[in-house]
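These notes are about the structure you will find just below.
As you look at this complex, bear in mind that one protein chain is not there, while each of the others sits in place.
Presenting subunit A:
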């Protein structure tokens, strides 16, 4: 029963990643694509967590933290590029 629940949740998470992929390809504007990428990152983190529960191991927990950090920084970088056209400024205010 437990394994079936884990497998079903993995399938649903994969489906939601596919929906996010659709939004990345079709997405009318760039902010849509960035939000979809962030959602895919969150779904990947959830998939790793479900896998970690399924295999009854704590070896994947570092990966969850690492993917959270990388997804956050990537989203911030994309947002800043969309807003200002430059990612890392030399000097603020110009």
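The working rule: a residue touches a chain if its C-beta (ideal position, glycine included) is under 8 Å from a C-beta of that chain, and two chains touch if they have at least 3 such contacts; residues count from 1.
As a convention for this text, contacts and distances are computed from a predicted model.
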Name per UniProt, for the chain absent here [options: "Branched-chain amino acid transport system permease protein", "Carbon-monoxide dehydrogenase small subunit", "Thiolase family protein" or "Multisubunit sodium/proton antiporter MrpB subunit"]: "Multisubunit sodium/proton antiporter MrpB subunit"
Residue numbers in subunit A that touch the chain omitted from display: 59, 62-63, 65-66, 69-70, 72-73, 76-77, 80, 83-84, 86-92
